[in-house]
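Please read through the structure below; I'll follow up with questions.
Chains shown are a subset, placed as in the full complex.
Chain nomenclature is as follows: A and B, assigned in order of appearance, with residue numbering initiated at 1 for each chain independently.
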Amino acid sequence: MNSTLKEIIESLIFISMEPLSLEKIKGVLTDYPDAEIGKAVDELLETYGSNECGIQMVLTGGGYLFTTKPEHDLWIRKLLRNERKNRLSPAALETLSVIAYHQPVTLAEISAVRGVDASHSLKTLLLKRLVKITGRKKAPGKPLIYRTSDKFLTYFGINDIKELPSQEEIMKILDEEEKDIED
Amino acid sequence: MDMSQTYQVNLDNFQGPMDLLLFLIRKKKIDIHDIPISTITYEYLDYLERKDKINLEREAEFLVIAALLIYIKSQMLLPRETMPEEDGDPRQILVNRLLEYQKIKAASTLLREKEGRELQRWNRSVPPPLPKGDDEEIILKEISLFDLAETFFLLMQKKEKENIHIISGKNFSIEEKTEEIIAVLKEKSFLDFVEYFNNQKTIEDALGTFFCLLELIKARIVVALQESLFKPIKVWLRKGSPA
């Protein structure tokens, strides 16, 4: 059996964003006879169908796909949960940036700048201790005031909030974005 | 860069004055620790003069090193009152810079090899099918001050633009807009609903576009789909549509 062919098919299925049909595989591997491709796919199915392997190859939705075993779901979910705990979402980053540059600031003010209700991402940031509550604003409803924490400074490697990159510094970088295509 | 090819070519082939200097030293088989300053200065200036058009912004950097070479040369010509060991070799600054630059250049060569290999590897851009119930959320891996600042100032820029929306009195043609949408769909197979609207220059344009899309959907020429809640809405051209 042609082991290279098997390997190529394996990587095609791995990289494909959707179940990869036999037709598509044949469409890529035009140099190889159809029968050989079919045989290689069958052999792969057998290898990855064995119980020795953590990854499985399945035939679904008209194509081949690598997937995990149902019995490992518990562990996979745990990993995803952990990952979520450790990282920021784009929404949380946006909220954090508004607090960093506009502090001291209230939830209503953050939401106004972002154009969406920021309470969920604010909660995330409080839980991660990147922002802190520093009192109440002397305004109707006495809303809580938020600031970035010391942990925020340590995380980004600065000593003082005054050291945040300025608008001028960032715009100088971003303005070049379009020109950089050929670079 | 292949050295043999750069022999007859101009300054643009060098990454900068250090690159040119290093090239000349190698070409002349000069010991970097004992550079004959007169020779190298002559060679270096000769290269600068070959250029007929002077691009000052770029050449200025070459001229700085030329000035340094001439300065070192003058220092070497001065009679010494003290012993050379005490005074130090005037070439030392240049030698140190050349050695450091040479190291960086060699490291770049090694990194280039690694890059070539790694660029041929492919990772999945979407996760494999996951257990149901865990909706995928984009999470950011490593965040630096740049990301934080970029996020903020882009947000501010967006806000500014929103505040100065001017409804221009331009005449708006529904037919033209419809044709434009179909042309985009034929070229790209689908378009991102939100993105397309954001790219409209005026509110009038955006509203007109929206009406056109509604018409196209009603006429069953296009179809709008959302894979799941909060996912982008995509507009597709229907197969076998009259358009």
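Here, a residue touches a chain if its C-beta (ideal position, glycine included) is under 8 Å from a C-beta of that chain, and two chains touch if they have at least 3 such contacts.
Everything numeric here is computed off the predicted structure, so don't read it as measured data.
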Item to check | Overall stoichiometry - one representative per chain kind is placed in view | outcome: A x2, B x1
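One rule holds in what follows: only the chains that are shown with their structure count from here on.
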Checklist entry - If you average the Cα atoms of chain A and of chain B to get two centres, how far apart are those centres in Å? => result 23
Next on the checklist: Under the stated contact criterion, what part of chain A meets chain B in this complex?
Outcome noted: 11, 14-15, 17, 65-68, 70, 73, 76-77, 80, 83-84, 87-90, 93-94, 96-98, 100-101, 113-115, 156-158, 164-165, 167, 169-171, 173-174
Checklist entry - What does chain B use to touch chain A in their complex? => result 122, 124-126, 128-131, 134, 137-141, 143-156, 159
